[in-house]
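Structure first, commentary second.
Excluded from the complex is one protein chain; the other protein chains are retained at their positions.
So that you can tell them apart, the chains are marked A, B and C in the order they are listed, and the count of residues begins at 1 in each.
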């Protein structure tokens, strides 16, 4: 991994400040972040917890590929994408994207691009566990079989 | 101030996690943030520090107005805009915008809207102090005299 | 005692006037003042403020007002000279 792009799938809780510190840079005036959190309700069913499974080495590779693509579109200083694996209780963060840039527009747009493409392409799967069972989810952005 | 929109001009350092905690909500799966930081270089001059001056009560009113306008555009759960006043050393945060929403698109777009409109309308002024003097800045987004 | 309003100066306007606020009496013959008359009065009081007013806005009681608005400054108003902003 480069010293400007940080990608990690981890079973540890995600700490926003730690990830922001990774992308912090005295030359970069803007840091934008996206923080995805387990919701307590999905389609009126009570979610007890989420379980994330990932094809870890490929997920990290896909995320680095997405970052490379973002870097062709915007001038970005540093980037970080952290995604949790395993059990994530309600109210805890499952994903954090953080991007620094000289000007604000770049980091804001890159964060949106990165989380959208993560949802579309990263080999990561979410199982929602309800009080009455569980189900593997599917993102709306999902790539279809060709 | 409502218990869902938090606006503050303060001479205290801004702590990202504290502001994210304000907008956190079990029903909101997405939290987006923008963090503006003093850069160390501006047009090849070395910036020693920034000094922010604000017409505090009007600035807080303008920020709440901007939030109201954002709420007509997107379904937002909670919002927070904190801006520092007084001396801000290089590398420290001058502004944080944080927005929570059920889906990610709303919070990302609202953060961009809020920071853009803050820069255009909030009666806040930045003085950059260099090793060889100081100058009041002007945002490119600034409202022109009619 | 004459009727007054308050005027606030920020950033370059404060540097130019060397004050952050002052109370200004309204003319005794009229308790209202147009923005045009206000600008003339301020330019007389503070020579260095003149160029700054060219590219500043006014806010009355914390609301931006446009120069072409038929709005009048009245007793007790808080008027602010708002030079180009640079927050963020």
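As a convention for this text, a contact is a pair of C-beta atoms (placed from the backbone, for glycine too) under 8 Å apart; a residue touches a chain by one contact, two chains touch by 3 or more.
Note that the coordinates shown come from a computational prediction; the quantities given were computed from them, not determined experimentally.
Peer 1: What shown chains come into contact with the chain that's not displayed?
Peer 2: A
Peer 1: Where the complex has a chain not shown, which of A:4, A:61 or A:105 is the residue touching it?
Peer 2: A:61
Peer 1: Among A:67, A:111 or A:124, exactly one should touch the missing chain; which is it?
Peer 2: A:124
Peer 1: What residue numbers in chain A mark contact with the hidden partner chain?
Peer 2: 36, 52-55, 57-59, 61-62, 83, 94-95, 115, 118-127, 136-139, 142-146
Please note the rule applied: only the chains that are shown with their structure count from here on.
Peer 1: For chain A and chain C, what's the span in angstrom between their mean Cα positions?
Peer 2: The separation of the two C-alpha centroids amounts to 50 Å.
Peer 1: How many angstrom lie between the CA centroids of chain A and chain B, rounded to a whole number?
Peer 2: 24
Peer 1: Find every residue in chain A that makes contact with two or more other chains and list them.
Peer 2: 104
Peer 1: Among all residues of chain C, which ones touch two or more of the remaining chains?
Peer 2: 88
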